[in-house]
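Removed from the display is one protein chain of the complex; every other protein chain stays in position.
We call the chains A and B, going by the order they appear; numbering starts again at 1 in every chain.
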Amino acid sequence: MDRPIRVLVAKPGLDGHDRGAKVIARALRDAGMEVIYTGLRQTPQQIVNAAIQEDVDVVALSILSGAHNTLLPKVVDLLKGEGADDILVIGGGVIPEDDIPFLKESGIAEVFTPGTPTTVTIDYIKNNVKRK
Amino acid sequence: MNLSERLLNGDKRAAARLISMVENKDPKAFEVLKKLYPKSGNAYVIGITGPPGAGKSTLTDKLAKALRNKGKKIGIIAVDPTSPFTGGSILGDRVRMSDLNTDPEVFIRSMGTRGHLGGLSEATQGAIKVLDIYGMDYIFIETVGVGQSEVDIVKTCDTTVMVMVPGLGDDIQAIKAGIMEIGDVFAVNKADRDGAKRTAREIDMMLDFNKADWRPPVELVVAIENKGIEELLQHIEEHKKYLRETGEFEARRIKNSKFEIIDLVQQKMMSVLLDKSNKEDMIDTLSKDVAMRNTDPYTASENVFKKVKMD
Partner (left out) sequence: MFDKEKLAEVKEKLETFDEKTQKSLEKRPERQEKFYTGSGDEVKRLYTPLDIEDLDYNRDLGFPGQYPYTRGAQSTMYRGRFWTMRMYAGFATAEESNKRYKYLLEQGQTGLSVAFDLPTQIGYDSDHALAEGEVGKVGVAIDSLADMEILFDGIPLDKVSTSMTINAPASVLLAMYIAVAEKQGVSQDKLRGTIQNDILKEYIARGTYIFPTEPSMRLITNIFEYCSENVPKWNTISISGYHIREAGSTAAQEVGFTIADGIAYVEAAIKAGLDVDKFAPRLSFFFNAHNDLLEEVAKFRAARRLWARIMKERFGAKDPKSMRLKFHTQTGGSTLTAQQPDNNIVRVAIQTLAAVLGGTQSLHTNSRDEALALPTEDSVRIALRTQQIVAYESGVTNTVDPLAGSYYIEAKTKEIEEKAMEYIKKIDELGGAPRAIDVGYIQQEIMDAAYDYQKDVETGKRIVVGMNKFQIDEEPPKELLKVDPAVGELQKEKLAKLRAERDNDAVKEKLEALRKACEGDDNVMPYIIDAVKAYATLGEVCGVMREVFGEYQQSVNL
């Protein structure tokens, strides 16, 4: 693939802790990807609108507020509604292990918890992008 | 439904996908654009450019909102530099356009410069056509006003707005040569700051050397507070009217088409050249010979030119 992978890095929910989102954005950039950053307080609808317009391969959601079980599946559902289920959706942040099975069932492909090296996330994206 | 039908039906995903294909130089995209080209040409294209930190995204956001209030459909293409080292980029212009994000009549697209040789204008021109056919009334192209390829983009807009801020100091001197000729309208943003009037005056003085019929207006704005936006829009509309009334509009579009054709031909020649000569390692071999003084660059280039038969 000679085109860069396009990734939307988004922060759903109300928490303002964007260190993780920004660090991963920089790391993905340094791995040669095109990163579209949305800023704070994005509703699932806003995230999906951006994902569609930007025609991204990946939506990476960073959330630390504890509202992941509500907001993350909603992003997946709205993407499906737009016929965009070929977009890989991943999540990261303070997400308890117990919640991960539910999130995966809801269509979040992978969840990265605190302490995950950025290289792990980068490799995951490279290996799992659905569109070639 | 195929992509072109979907695009004509106002399918957002189709528009988005076509822009990607244009960016990736996918020949299928150009087939679609060939077919639909007659349906383009209706959108008015506004370039927004200026130095980093001038507040271009916020200004674009406010101009777009003002036009939305008048019922216009808006496309925005925000161009940000790609890292020359990693090929990656962070495109953050959407942050300042968050409210527009939920408006179904607005289409925002972020684009990295991707460092391709001149291919940036090919990509943006293609994206403009896609959004034009998709039915947008106004299309904004927002880009940093540095680097030839960025300047090339805004040169092809119907109206180009140069955004400046007070306190740039010597920068204004440094970039004036490049910018004065491409600005149709000037906005001094963050005009609540000290020195805004002086900056406006400096711009105005430089414009004295401009002998064209259209004298670019200079407007003080505070984009973040939505101040001066309507006035700026008014100037854009006046410029539009001027272009239409003087026949300058057609002249510009002809000039732009010429520019575009030449650019596309150049792209094509370049890719044929690289393709063919690479196969035979010709340029690499010749480069060594030139460096070793076995031959000279003039003869070498003539040899390449002779050997590569253009299609």
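Here is the rule we use: a residue touches a chain if its C-beta (ideal position, glycine included) is under 8 Å from a C-beta of that chain, and two chains touch if they have at least 3 such contacts.
This one's a predicted model, so the numbers in the text were calculated from it and none came from an experiment.
Of the listed positions B:Leu63, B:Ile90 or B:Val151, the one in contact with the omitted chain in the full complex is B:Ile90. Of the residues in subunit B, those that touch the hidden partner chain are 53, 58, 90, 92, 95-96, 224-225.
Although one chain is not shown, part of subunit A still touches it, namely residues 13-19, 22-23, 25-27, 29, 37, 39-41, 43, 65-67, 69-71, 94, 96-98, 113-115, 117-119.
Note that only the chains that are shown with their structure count from here on.
In this assembly, the C-alpha centroid of subunit A lies 29 Å from the C-alpha centroid of subunit B.
Residues 2-4, 6, 25-26, 28-39, 42-43, 45-46, 49-50, 52-55, 82-84 of subunit A touch subunit B in their complex.
Residues 12-13, 16-17, 19-20, 23-24, 82-83, 86-92, 94-96, 98, 101-102, 107-110, 112, 114 of subunit B touch subunit A in their complex.
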